[in-house]
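Here it is, the structure in full.
All protein chains of the complex are present and in place, except for one that has been dropped.
This part shows chain A:
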Amino acid sequence: MLPLDIDALTGCLASSACLVTQTTSGFIIGMLLFLVAVGLTLIFGVLKVVNFSHGAFYMFGAYFAMTAYQLTGSFALAMLCGAAGTAILGLVFERGFMSRVYGADVLMQLLVCYAFVLIFDDVVRMIWGPEFKSMGMPAAFQVAPLFIAGGVVPPYYLLLIGVALAAAAILGLGLARTRIGKVIRAAAHNPGMVSALGINTGLIYGGVFALGGMLAGLAGALAAPVRSLTPGMGFSVLIESFIVTVIGGMGSILGALIGALLIGMIRSFGSLGFPLFTEGLMYLFMVIVLVSRPTGLFGKEVA
């Protein structure tokens, strides 16, 4: 019943060229997912809410970047616009709406996010139109691809992986070493205490939401040259990054990184061996992790 193509998979595993190509493609899927998922997991860790509209930030990042690129022609500025625009959006969204439902039950939080998924998708449709858009590869990266062990690797992929890894490193070190990082971790642990020490927790919450939104926006901006843009593009990314956080463990940055790379590889190699069952493979993996370790690979017991 299920279309299997094991020959294609084993054939690829035997050839170094195919192996390199598929691994790179797995890496870029994984890295984009990581940027979205780490924001999701960070927001959950500190604010204890799952931002169900997180995919919309990814979408806005891509659209902002496309518009900025079309207006200025500068790729760096496009990335900046994607990230900064969604950061502001995240701050407004958290302070204006999400902060009103912290005390309420999950149902209310889901509903507010559901409302915004609907609104954001329609806003994008209004501004940019319902059809597929593409940003196009910036001129600076329209160069001959690199050949590594016979596999084709476009230079843009390397930039994408590099930027995502840099973001991961800055985020990880920032949370572990800086004063702000310490305050954020303290707020995740005991917001009442932090607030009693004279720190504005509202500001921390807004800031963390903005940071999460910014990371998703950056992912969208990075993806804009290699993906087609459409209203609703954020939703499948949201589901996948949620699977990533479930696998890695909610609230764990390392878990998000490992989970994202695993999902990236499953998608990349799965599309060879099980073309119609790639998504199913992801879910299967999630179920296995959930059944064996309900809090995820790197999740803490109390979540």
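Worth pointing out:
In this text, a contact is a pair of C-beta atoms (placed from the backbone, for glycine too) under 8 Å apart; a residue touches a chain by one contact, two chains touch by 3 or more; residues count from 1.
In this section, contacts and distances are computed from a predicted model.
According to its UniProt record, the chain left out of view corresponds to "ABC transporter permease" among "Alkaline shock response membrane anchor protein AmaP", "ABC transporter permease", "Hsp20/alpha crystallin family protein" or "Phosphate-specific transport system accessory protein PhoU". Note on the undisplayed chain: of the listed residues A:L111, A:V143 or A:M193, the one touching it is A:L111.
Only one of A:F64, A:F242, A:F269 or A:F298 touches the absent chain when the whole complex is considered: A:F242.
Interface residues of chain A facing the missing partner chain: 44, 50, 97, 100-101, 104-108, 110-112, 114-119, 121-123, 125-126, 235-236, 239, 242-243, 246, 250, 276-277, 279-280, 283, 286-287, 290-291, 294, 303.
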